[in-house]
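Left out: one protein chain. Kept in place: all the others.
Should a chain be cited, it is by its letter among A, B and C, assigned in written order, with residues numbered from 1 in that chain.
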């Protein structure tokens, strides 16, 4: 079993044991993900990136990942496949010769 | 190489080819992640969860995952380890006997 | 002095007394606003809108408004003017005859 599949399996078991699938509609999962991403961001508020507590990044990033994996599972999406597909698409939107060393958005390149 | 490590490797190559590491400080990566989580959430605005276009979920969730993986990589965090650690902690905060069938937050259980 | 101007005046005094203008760059203010909007949203997670504690909405919405007013002030924007201008633009994007009773986005109408 791959790493990703194993993590999904553990998340499924966690939710089944608590009978939480009934609450896990896509909309609330997406709200939860957005809130956790915001809590991660809060660590950086008023700070230089270097000044941030790395243990807290670990904590909040894990929350983000756990929600993101659950949403993938909810919609039957293959995490590896969708991430690689997106990397391919971004490679088209940001061709090396144009995007190299630039932080511009693709529609401004 | 595990599938997570393989995805990290592809993301690293993508960024190196474009010389984008210079822009990828933790603070802007966290902003980027938060924005993508919000774009995923936007798909659900004014809608029942069932009415949402699944191709778009696929797209936006991939963006979220790609940012989250890059943040993990930036801070040298082991994705599998931090996700499992968080599942263990959540299992302590939400013991099965108390949390079963309840959507309450742990401090209200 | 209008209500809005009076509120801006109180926010300015609050920040000046604490010498906080040095921290209040637009980027961190926008991060702060986004975090507060997310805390407001968290009140609704896993819940029907009716089940939400109204005192907490009051608290979190006030945080959102205080940040939004400070950003307007930072960039010398006239709150009343920009809000009315946006209502006018939205009236063009969503003409009554097309938008009436529909929750579709303007580009899908």
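Just a few scattered comments:
Please note the rule applied: a residue touches a chain if its C-beta (ideal position, glycine included) is under 8 Å from a C-beta of that chain, and two chains touch if they have at least 3 such contacts.
Computed from a predicted model, the values in this text were never measured in an experiment.
In the full assembly, the chain not pictured is in contact with A, B, C, by the touch criterion defined above. Interface note: of B:7, B:41, B:61 or B:79, the residue touching the hidden chain in the full complex is B:41.
The set of subunit A residues touching the chain not shown comprises 31, 34, 46-47, 103. Contacts to the hidden chain, counted on subunit B, fall at residues 23, 28, 31-32, 34-35, 38-39, 41-42, 44-46.
What subunit C contributes to its contact with the hidden chain is residues 2-4, 6-7, 10-11, 14, 17-20, 22-23, 25-28, 30-31, 33-34, 36-38, 40-41, 43-44, 47-49, 52, 54, 57-59, 61-66, 68-69, 71-72, 75, 77, 79-80, 82-87, 90-91, 94, 96, 99-101, 103.
As a working rule, only the chains that are shown with their structure count from here on.
Centre-to-centre, using mean CA coordinates, subunit A is 2 Å away from subunit B.
In subunit C, the residues touching two or more other chains are 31, 34, 46.
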